[in-house]
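Structure record follows, encoded as C-alpha cells.
Missing here: one protein chain of the complex. Every other protein chain is in place.
Take a look at subunit A:
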Amino acid sequence: MPAVSKGDGMRGLAVFISDIRNCKSKEAEIKRINKELANIRSKFKGDKALDGYSKKKYVCKLLFIFLLGHDIDFGHMEAVNLLSSNKYTEKQIGYLFISVLVNSNSELIRLINNAIKNDLSSRNPTFMCLALHCIANVGSREMAEAFASEIPRILVAGDTMDSVKQSAALCLLRLYKTSPDLVLMGEWTSRVVHLLNDQHMGVVTAAISLITCLSQKNPDEFKTCVSLAVSRLSRIVSSASTDLQDYTYYFVPAPWLSCKLLRLLQCYPPPEDGAVKGRLVECLETILNKAQEPPKSKKVQHSNAKNAILFEAISLIIHYDSEPNLLVRACNQLGQFLQHRETNLRYLALESMCTLASSEFSHEAVKTHIETVINALKTERDVSVRQRAADLLYAMCDRSNAKQIVAEMLSYLETADYSIREEMVLKVAILAEKYAVDYSWYVDTILNLIRIAGDYVSEEVWYRVIQIVINRDDVQGYAAKTVFEALQAPACHENMVKVGGYILGEFGNLIAGDPRSSPLVQFNLLHSKFHLCSVPTRALLLSAYIKFINLFPETKATIQEVLRCDSQIRNSDVELQQRAVEYLKLSSIASTDVLATVLEEMPPFPERESSILAKLKKKKGPGAVSVTELEDSKRESSELNGAGERGPDPSVMAASNASTPSPSADLLGIRSAAPVSTAPASAGSLLVDVFSEAGPAASSGAVNDDGFLRFVCKNNGVLFENQLLQIGIKSEYRQNLGRMYLFYGNKTSVQFASFTTTVSCPGELQTHILGIVEPLVEGGAQIQQVLNIECLTDFSDAPLLNIKFRYGGALQNLTLKLPVTINKFFQLTEMASQDFFQRWKQLSQPQQEAQKIFKANHSMDTEVIKAKLLGLGMALLDNVDPNPENYVCAGVIQTKSQQVGCLLRLEPNAQAQMYRLTLRCSKDSVSKRLCELLAQQF
C-alpha cells in the first residue's frame, strides 16, 4: 500500500491548482491567485468559525501560492490556532505553515512558543517531534531563550523515544548555531558525547552533527569523542554488509554515518593514544583496500556510497599529514580516479588532489599526474571539472614545471568559459611572477595575457607588470621592445595601450637607437591609438607624451602641436583639459634641467605583497590559497612592515611621499573628477598625476573622506556623487544591529555593465549584503541594495564599499568608506545631575578620558549644536552642568560582546570661537575614537 493514498486529497485544493495550471497567461494566473487570496481572507475574517478541514485546505492553498512566488502576508494567526488544536492533522499543517513562512514577528513567536511549550510537555512523541522541528526551522533568538535549557534535558533523558532524541539533537544544534551563548552544555557534555554509542543508528546520525559542531567550537571539552568515534567507525567498517540491515545502503554499511565520523575526526589532530591510533589506521587501510575490491553491485549508488567514504578517508589522511604511507596510497588512489569514466569521481579527485599538493610528503607524487591534469583541462566537457583542473595545476606548480603550466593555462584561456576567465588571468599572473627566473619570460607572459584576455585583466595585473619592470633594470629594454612590437597590431587591447604608454614613456629611450623604433615612430604609434581609448587611458597617454618631451627633445614640437590642438586643450573632460594645459605650459616655460628633474624616471616601488595575490585571496577566501603560497607571501610581506590585505593600498602613500608631499587627494583626481585648477602646475603635482594613472594608486583609496564625516550625526543623505554615479544612503540602527539601504543612481544616459559591489569591513563589524544588485544599471535608473550590520565589539575603521562597473567600455572602480561609526550603536541614557557627576568621577583614569580643544568650523548656534548632539545618538542632559552654556550627554554603546558607557561634555567659547570636548568612556579606545570623530563635527 502506498504511504500516501491519492484519494484523500482535498477537492477544493485540487480544483484550485488545476485552475492555476490551466491559466494561459501570467496575468490570468495572477488574477486567479488574487481572487483566491481574497476568498481566503474573507473566510478567515468571516464570523463563521471554520472547521479544521477548511483551515487546513486554505493553508495548503496559501502554501501553494507562496511556492509560486507570491507574498503571503496573512494567515499566520490561523496557523497559530491550528497549532493549538488537539487533532494531529491540524497541528501538523499549522506547523508546516509556520516553518515555511517563518516570520520574525516577535508577537507571533510568543504565541507559537506557547503552543510549542505545550507540545514539548505533552509526552506525545509525534507532537514533540513537530514542536522540535518548528524550533529547528525558525531558530530565532526568542525561541532559544525559551527552550535552550529544556532541549538538552529531552535529549539525554532515559525515557525519550529514539525519534524524539534525533529531533532534539538537531534542534539543539540549530539553537547552538543561532545563539551559542544561551546553550550551556557543561553538565550535558559527557552524556551527549556518549550518544555516539547509542544502539539506534538514527540517533547516532543526528547526534554526530551536533557533536561535530560543538567539537569545532570547544575541542577540549569534547575530545573524548575521538576514541568513541574511532571505535564506532571500526565497528561499521569491519561489519559485513548485512550486519547493519536497514542502514546498509546498496551493500555499503552505513555510508552516511561513516562519512560523518570521518569528518568529526578531522576536527582533531591524530589520536595520541597508540591503541586508538592503531585502530584508526587499520580502518583507513581497510577503506583504501575496499576501493580495490570488485564492486558488489553495478549500480551507481553502490559505487557512490563506497567512494563517499573513501574520499572522506582521504581527506582525513591529508588532514593528519603525518603518515607518508597512507598519503602516497591516497595519492595513487586519486590518480586512478583522475582517469575514471565517472565525471563525478574525476571532479572530486581533482579537488582532493589540490589539498594533497600542499603536503610535503605528497607534493612530488601529485606532480607525476601533470599530463593527465593538463589533458583534463583541454578535453573535459564539463566546465566545473575544467575549473578544478585549473585549480590543481595552480596548486602543483613549482619552479620545475612553471613554464609548462603557465603555457598550458595561457592556451586554455583562449577558449575558457567566461565565468572563470578573470580568476585564470590572476592565477597565470601570479605564477608567472612567482616562478620567473628570467623576467623577459614574465613580461612575455603578461603581455600574452593582455592579448588573449584583455577584458579580464584587472588593473592589479597590469599595475604589477609595470611595478616589476620599473624595479628591475635588466628587463626594461626588453619590455620596451616587446610592447613596441605588441602595439603594432592593428587592434590591440586598451590595457595593452596603457602598459605600452607607460613603459615607452619611461624606457622608450632604450630602443630609440633602432631607426625602426625612433622616437617619432614610437610617438606616432602611441598617438594612433589615442582616439580609440577611454578617458583614463588618454590621460595616461598625455603623461607619456610629456615624458617623451624630456626623453627626446626632438619630439617636442610635434607633441606641443598635439597638446595645443582644440581637441586636447579644450577637451570637455576636465582632467584631459587640465593635463593638456599644464603639460603644454610646462614644456614651454621650464628649462631642460627642470624638465629633467620633474619628469625623471619613476623611483622603484617599495617591495610588498603582490596586489594580485591579495585580490585572488579576496576572490576565493583565505581557505582556497594553498599553504605554500601563504607562507611565501608571508615571507614577502614581512620585509615591508605589513601590506595588509584590506584597506587602502599602502603603496599609494609610500610612493607619493617618495616623490612629492602633495596631498593624496590629487592622486585620485581622475576618478573623483576634481575641480579644474588653472594655476600653473607645480612640479610635484605633475609627477603625482603621472603616477595616479599608471601606478597602483587609484584602485583602492577611499574617495569620500568628507562625505563620510558628514554622516557621523545623521543617517540619511547623499554619500557620494560624481559625473556618473550618485549614491544615497538611508540607515537605521537598533542596539548592536544596523541596516543600511544603499541607492545607486546612474546619472548618465548610458547603461552601466558588470555592476558589482562588495563590502569589506574590519573584524569588529559583520556585514551581510541582502540581495545582489543586478549587473546592468540602465541609464537614469536607480537600484537599491540592503546591508545588514552587526557590531561585535568597538571599532574605529569604517567598512569599505567597493563598486565596479563598466561605463562605455572603461572599468570604473570606486572605493567608499561607509559611514558606519561607533556612535551609531548608542542607546540614550537619561540621568540626573548627581548621577552624572558620580559616574564622571568613576571614569577618572587618565586613559579613559580623551580631550580635544579645537576651533569652530561651523556657526556656534545653540540649536544646530543640539541637533548634532542628538544626531550623535546620546541623550542630551539638561540642568546637569552648572554652566548652562555647556552641553553634557550620556549614552551606552551596544556591541555584541559588551556595553560601553560614555559621557560627553562640550564647552563652547563663543568669544574665541573654540570648543573644548571631553569624553569619558568605560573603554579607552572608544573615548579616543569618539573624540576624533566629534572634533570634526562642530
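Here is the rule we use: a contact is a pair of C-beta atoms (placed from the backbone, for glycine too) under 8 Å apart; a residue touches a chain by one contact, two chains touch by 3 or more; residues count from 1.
FYI, contacts and distances are computed from a predicted model.
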Listed names "Geranylgeranyl transferase type-2 subunit beta", "NADH-ubiquinone oxidoreductase chain 4", "AP complex subunit sigma" or "Myotubularin related protein 7a", matching UniProt entry of the absent chain: "AP complex subunit sigma"
Which residue of A:Ser239, A:Asn344, A:Ser518 or A:Gln735 touches the chain not shown here: A:Asn344
Residue of A:Ala144, A:Leu170, A:Leu334 or A:Ala850 touching the missing chain in the full complex: A:Leu170
Candidates A:Asn81, A:Thr126 or A:Ser297 - the one touching the absent chain: A:Thr126
Identified contact with the non-displayed chain, of A:Phe147, A:Tyr247, A:Tyr583 or A:Phe795: A:Tyr247
Residue of A:Ala49, A:Leu67 or A:Ala557 in touch with the missing chain, whole complex considered: A:Leu67
Hidden partner interface residues of subunit A, rising order: 2-6, 8-9, 13-14, 17, 21, 52-53, 60, 63-64, 66-69, 71, 87-89, 92-93, 96, 100, 102, 104, 126, 132-133, 136-137, 139, 163, 166-167, 170-171, 173-174, 201-202, 205-206, 209, 212, 246-247, 249, 255-257, 259, 263, 301, 304-305, 307-308, 311-312, 343-344, 346-348, 381-382, 384-385, 387, 620-621, 624, 770-772
